[in-house]
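To start, the structure under review is shown below, and the notes come after it.
A single protein chain has been omitted; all remaining protein chains appear in their positions.
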Amino acid sequence: MRGWRLAAAAAAVALAGCGEPPPTAPAAVRRVVSLAPSCTEIVWALGAGDRLVGVCAHCDHPPAVASLPRVGGYLAPSAEAVIGARPDVVFAVPSPGNHDAVRAVEAAGIRVVVVEEHTLDEVWAGMRAIAAALGLAAEGERLVARVQAELEAVRRRVAGRPVRRALLVVGHAPLVAAGPGTLQDELLRIAGGENVAAVTGALWPRLAVEMVVATAPDVIVDAAMGGERGDASVFASLTTVPAVRNGRIVPIAGGAFYRAGPRVGEAAAQLAAALHPETAPAAGAR
Amino acid sequence: MRRAAHLTRRRLAATLAVLGLGLALSVVGATLVGPAPASLARALAPGGAAGPDGIIIFRTRLPRVLLGAVVGASLATAGTALQGVLRNPLACPHVLGISGGAALAGVLAILAGASVASLAIPAAAFGGALGALALVWFGARAGGRTTPHAILLVGVVFNTFAAAMIMLVEALATYTQVRGVLFWIMGSLSTQSYGLVAAVAALALAGLGWLVRHAHDVNLLGVGDEDAYELGVDVEAVRRAVFVAASILVAAAVSVSGMIGFVGLIVPHLLRLLLGPDHRLLLPASFVGGATFLVWCDALARTALGAAEVPVGVVTALAGAPFFLVLLRRSLRRAAA
Partner (left out) sequence: MTARLVAGGVTFGWGARLVLRDVALALAPGELVGVIGPNGSGKTTLVRLLAGVLRPAAGTVRLDGRPLAAWPRRELARRIAVVSQDPTVTFPFTALETVLMGRAPHLPALAFPRAADLARARAAMARVDVADLEARPLDRLSGGERQRVFLARALAQEPAVLLLDEPTTHLDLRHQAGIYDVVADLCRREGVASLSVLHDLNLAAMYCDRLVLLAGGRIAAEGPPAAVLERARLAAAYGADVHVGVNDLTGGPLVLPRPRPG
């Protein structure tokens, strides 16, 4: 009996000692680098924006971050620039190109907190992890609660409405949609919509235009970026599609829609307004 | 395969008739398949053209199938012409830098903010192709002559340069612009515009006509520049005319559909094996054969994975690479024998 307790105590001590390096004392985290736009927004929403000493090139929200030094792109951050900024902690999201940079930063002895962003649960976990790293656990909980409340408000607004079949378009040429398993799909369902691209089973399916005719969505949410923004000509001749016939091709500003951060509530509200325009609050109210 | 000792008008007409029939059947067949269910009967019924079947078949599928046909025709014919006039069975439209120039120009247009719906990108790509053609031609020119050897070398160098520039642009582009760039690299035949198809078809037919006029001269070039000269061919002029016509064909194809590879390499080879090296037959046969090949590759691209589609360049590469390896091994074995 005593041996068992000794062993358990030893194991507990051993476990406490390995794994992540011990978190720096919260008060000591003064310099923060963010390698993803969503992380930047979370840091700012936690009220710790003044601790940011470096952000990735694509970080553009809120506008105040425009003056912060850049440490490379979201796809390819510069390990040198990150290390040179002497951060106490680095926040990153796994991207196709940043594995090497992240490893190099860790090798330099800097703590990197990696957050995932594929589902809402991961978003909450990410917010909490970033808050904990900054010593702002309480603010973290408040942020999570606020955003969850926003989503709840959207749910209530569309409750009882008939579910609208929708296509979430991410690009026109080639035609790519947000598929089941993406964060955007989750937001769509909260906003009272059914993703017609679910039939493909792929995360970001490339669709033949005829699939739009076959699935006949009621609403097309057009989140295309760059030169394709606002140009719905690819759907123009598909007159049997309810979304086209009734003029329900709704452009959505890309920013909030693609950020797995504090603005997901805003994105869900935009989707709800697109799917159920009759429930949108009067202009000015929020 | 034993074939006739020489080409007669009758054999030419008969072969093209058979190939043409094959193309017609392929176009119809490809229009009937797709990830979405659509009934031709319902589409053809009175008022059917405005219904979902009609829209799927006549507004989304048929223009795309036809574009595949003219793009495939252009690429294959250009490949045949280039292989003939450069005396190299490995020459293909993409290796000479013409499509690299088109792709680079298209990418730069996307970065400058050109809208995908406008004609700005195809126009830029067309210009880029012609620019590349001029650079390669004059780069290879020495002492008033442009030899096939020089063209191939300069073309490969230019193509590598264009590819590197495209990668640089990709690295510098914002996340949203990279998507447009990828379109060029992977290729796409998706279109709803019959007007676009007609424009490319007009260029393709003009290019074919110009090439066929020189078809016998290309045959003569196959025996060597000097021998051709001694048989009365103006070697410089023919090579220039063929190069320009082939480049226009490639430019037309790449500017509307991106880089679709292997069509310009495989179809000429396969047809040369089956029909012999006489370009009077091989050029028009490549036109029809290339069209058929790409129509089927695109049909496969649209249907292979169910609802999501595969880029057509992937299908041509998957069909093309192993096929090309088989061809290569056959000719290596023959050379060793």
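For clarity, chains are labelled A and B in written order, and residue numbers in each chain start from 1.
In the analysis below, a residue touches a chain if its C-beta (ideal position, glycine included) is under 8 Å from a C-beta of that chain, and two chains touch if they have at least 3 such contacts.
None of these values were measured; they are calculated from a predicted model.
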Discussion item. What shown chains come into contact with the chain that's not displayed?
Written reply: B
Worksheet item: Of the listed residues B:29, B:224 or B:322, which contacts the missing chain in the full complex?
Response: B:224
Practice prompt. Tell me which residue among B:69, B:129, B:215 or B:253 touches the hidden chain in the full complex.
Written response: B:215
Fill in: subunit B residues touching the omitted chain (full complex)
2-9, 84, 87-89, 212-213, 215-216, 219-220, 222-224, 226-227, 229-234, 272, 276-278, 280, 334
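The rule we apply is simple: only the chains that are shown with their structure count from here on.
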Practice prompt. For subunit A and subunit B, let me know how many angstrom lie between their CA-based centres, rounded off.
Written response: 42
Discussion item. Per the contact definition, I'd like the list of subunit B residues that touch subunit A in the complex.
Written reply: 34-38, 50-52, 55-56, 59-61, 110, 113-117, 171, 174-177, 179-180, 183, 188, 190, 192, 302, 306-311
Worksheet item: For subunit A, which residues count as touching subunit B in their complex?
Response: 58, 73-76, 171-176, 197, 199-202, 205-211, 213-214, 216, 225-228, 231, 233-234, 237-240, 254
